[in-house]
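In what follows, a single structure is set out as structure tokens and then discussed.
The complex appears here without one of its protein chains, the remainder shown in place.
== chain A ==
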Amino acid sequence: MYDLVVIGEGLSGLLTAIAARKQGYRTALITKGAGRIIQSSGLFDLIPGSDSDLDAWFRFHHLTSNQKIDVAAAIDRFKDLMNRLHLPYSGNIDHPVSVITGSGHLKKTVLYPATVTPIPDQGCAVIIDFDELSDFQGHFAAANLRADRPQLNVHWLSLHLGIHSQRTLNQLDFARLLEQEQVRRTCIRQIRDQLTERRINKPDLLIFPSVLGADQWQKVVGDFRQAFAARLTEAPGLPPNASGYRLFTALRCEAMRLGVRFYLDAAVMGGEIAANRLLSVTYQTSFSTGKLSAAYFALATGGLLGGGLEATAEGVRESVLHLACDRTGHVTDLPGNLYPIGASQGLAHTACGITGGVFTLLSSNQALRAMDSEREGRECHA
């Protein structure tokens, strides 16, 4: 019934499903749950947890320099997509920039959404905290930022919104609160008062936790920008970050609108392979079992974190289709019509346990290209 079945709903799965639909593949996406993208920062790094540049990244993933064009194409394609989804991304793969994280430390990234601004070396930055938000500690963030950027004049202030909640508030809750004009006005007033009180004349940059609107980030960013004539950025930290959530919901909504068929809360338990081709996958839900057949399959099940790989006493195991793999989880007996994407390519592609978003973009693009040429080849042959 399908041309392509994508297994997994992380960044890899969603991007692949969207691109495939656009190329006319009848596409299904099957997943046992949301991918790690919903816990992520929404940023696209080269090698997570490292400041290395593009060359180091090429070496890390064993890519050849003639694949540089592929990387550029993947990034352009992603930027086009995100422009269309009104969540534009900036950045240049040759020039990683420093952005702030929830701890206040800086990290290098190459693609970032419009709610994020690189941290300058100098000037005046004000970190905005909220009394009611325990997932972000502004004074620690300020201290860490000062250590990372000694020339930058860093201030910290905390707002009190007087909000009564029946649960512990997280960043996403604040992102939704800030979508209310009334709440924004209160924030702006309190920030103004505290800036005056502390004799901070004109901040160049306001640093918030990742709370600048859930769906309506433009409104939120626009209001603060206008009120203070300053640049704004988010410091993503403990999940859920509004920046990761925005990316996830934008991609998922797009996939649904394009007609990707979702099989949710369904765990793939194995597949049927014949003559080096995966014919179908079997899945289980809490009340049923089923089978999906397709011409092509994308394995976007993530690595150890996503559930696609499992660490056992004997070593790493591919736990979804039970394919043979080496000790890094790299599948060694890959059926010809199965394409592993992103973190499911094995531990050699992860750093600090995670696969950088840029590699995910590249591998998704490459898989689609390979599928396309295989399909064309088959059609010609036929």
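The working rule: a contact is a pair of C-beta atoms (placed from the backbone, for glycine too) under 8 Å apart; a residue touches a chain by one contact, two chains touch by 3 or more; residues count from 1.
Criterion: contacts and distances are computed from a predicted model.
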item	value
Chain excluded from display, named as in UniProt, from "Amino acid ABC transporter ATP-binding protein", "4Fe-4S ferredoxin", "Secreted protein" or "Glycerol-3-phosphate dehydrogenase subunit C"	"Glycerol-3-phosphate dehydrogenase subunit C"
Residue touching the undisplayed chain, where the options are A:Ala56, A:Ala147, A:Leu264 or A:Cys352	A:Leu264
Residue among A:Ile38, A:Leu54 or A:Leu321 that touches the chain left out of view	A:Ile38
From A:Ala56, A:Ala147 or A:Cys253, residue that would touch the chain that is not displayed	A:Cys253
Contacts of chain A with the absent chain, listed as residue ranges	1, 28, 30, 32-35, 38-39, 163-170, 172-173, 176, 214-215, 239-240, 245, 252-254, 256-257, 259, 261-267, 283, 285-288, 290, 306-307
